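Missing here: one protein chain of the complex. Every other protein chain is in place.
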């Protein structure tokens, strides 16, 4: 198809929209969807996402990118042009609980997630059968506190070998080292099983039960080196009551985790998320 | 202030955004917020809302409007330019139940609704004290099935006298004639106490109770001559259970009605709503 | 296990709770959870659900049932005693869309639905592979407007052969005859893809799109002979916006359908639902 997406962030000033839309018009691109946001018209940062249809896009891609470089320099833009037909390649990391993996596979199968799921990595064997039934390569990489360095080295080799663009931690339960995280900035998406910043860290459902909260939640965020402190992409909650024990909270929570992670991944794949320091703009 | 809003709808074609944003740039307008939507890039309708900051806007207003007329003709646009400092004048019609009126007054007082509430009209005396405590003129116009013609004549005179731009039916409970509705196209906002199109017409909470629904709702829409069939602006729902009797549904419903109507009015006042046949685009 | 559930409905009068709880106490049953509801203490109907733990329940079951018969007569009760270890046997009817089936299988596999899924019936072959991968018998019964009588005869034979207690129409899309429905009163659970009573009948997402609603929903209900008019068990909604086309509404809707049906089935399996004419009490 001839559909492209342009993501921009730059210091705000008059004329950005005019210049960008003029540029696209000159390449016969018709704007399908366009969103802007400025943190402050006076000296703030400007963000823009444009989805457009452009006849013969794949042939003109190089030319367009070169031509746009000039505009980008003029406005000091960070920018990215992506092509809808050029599917991102995804690796899903999973541990023993498979509900988030299954939700992603299912949404993917029914056409809700446009990506190549190229690889499933796990420190356990539980997901092998599922992976294989979907025809996706499964790699068992035993990972724990002791062998973290070797495990990550092996994982990084796999990510390179499979040319992975996006890593989804679908309840992976292992902490990644700064080295690993630095290799994939804003491209590792995690699901944390609490409504952050409440219950950062381990055993959030147990702690939610102890505190007696009346809503529980889940948070999907990009992974940074501060545990559970990365830019939040999406959150969800459900009502709970006094009679729900920890087991019941976990069951309700699984359903929140599934839908929150699926939405976050979908938005990332559709290039709807721009990271601005520790926050996200979601267009 | 120097803030303006431009609303556009026209047949979709390439170059609209480029032309409009170029135009604004030439008048030194900085785009604060901009939204677009097209029903179909091939032969569909294109909608756009731009909010911008333009130094000396009020002095240049006439000139800008005249200059834009040319663009509008070129693209066959329906368009409206409005000025944020130029507050819309609102009349609230109310009957005996005051919860929606109170919500609007309160949101208005706390700065959430930027408008001049110029007039409160009622077929009962119940709202007089409230209106006067807020310093708003109150007009008692007895209206019922028998005297509809005279009542509406008097109401239309009031609307003209007070130069009213927006009419809010805050649980007014009287049906308006086609004559009255035609005089204010897409400028009469109603709150219906059900989740439309369920329970069109009278006694929706009683009928919701009979049907045994598990969620009840409210709908705010522009008034047309088809009862409860006008373009929907906003809807909301709340969960109910078997033990809620009709009285309890009404209490829960009042809270939904209040917030749904307040959101719809806010969006209308901020020029966020474009009517497209029997639907709304809400930017 | 030694866990039982007692469901009661009868004319309200003083002394019901005292008598029932006394009865259970005499059999050494400890009440785990108990809910009551009365439509009206004066002349209304009283509903009660008690879940209890009773040592040696399976051995005493007959004796308890006989003894309770006396109380039931005294208060003119309709009642049912069920045993948690005695799993209900479920048949799932499905057509070509598999999302509701998959949600049920998945919840069942992860322990969220305590039942024997004994049979999957479909008028298409699409679900066969899934059924077989879960080790569940799959029966292809071609059914359409022309052969309804023969198809239902075959289905009724299957339901008898597999001793089915509950029939779930997981987007089955075929209308059942009064004959079929009458054979399974309040034991056929359907998912309708709209927020009933809005958009009864065919093509609800298309009609929701035409009407321009701002929330779409799904409804799970017991099947009666009035199309989409049976007692509602559960409903859910999600927010939609002007840019969602029919295809997008269907995708969002699938996720609502899945969770609404799963909750309704769970509550039915846990004996939490009592039907009172055309409404449900959900404890």
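The chains carry the letters A, B and C, assigned in the order they are written, with residues numbered from 1 in each.
Operating definition for what follows: a residue touches a chain if its C-beta (ideal position, glycine included) is under 8 Å from a C-beta of that chain, and two chains touch if they have at least 3 such contacts.
This one's a predicted model, so the numbers in the text were calculated from it and none came from an experiment.
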Candidate in contact with the missing chain, chosen from A:1, A:62 or A:243: A:243
Contacting the left-out chain in the complete assembly, out of A:48, A:131, A:189 or A:232: A:232
For subunit B, which positions touch the chain that isn't shown here? 33, 99, 102, 106, 110, 112, 133, 243, 251, 254-255, 259
By the contact criterion defined above, which parts of subunit C meet the unshown chain? Give residue numbers in ascending order. 12-18, 21-22, 24-25, 28-38, 41, 53
Just the residue numbers, please: which parts of subunit A touch the chain that's not shown? 37, 195-199, 211-215, 217, 231-237, 241-243, 278-282
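Here is the rule we use: only the chains that are shown with their structure count from here on.
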So the centre of each chain is just the mean of its C-alpha atoms; given that, what is the distance between subunit A and subunit C in Å? 37
Cα-centroid distance, subunit B relative to subunit C, in whole angstrom: 42
Numbers and ranges of subunit A residues touching at least 2 other chains: 33
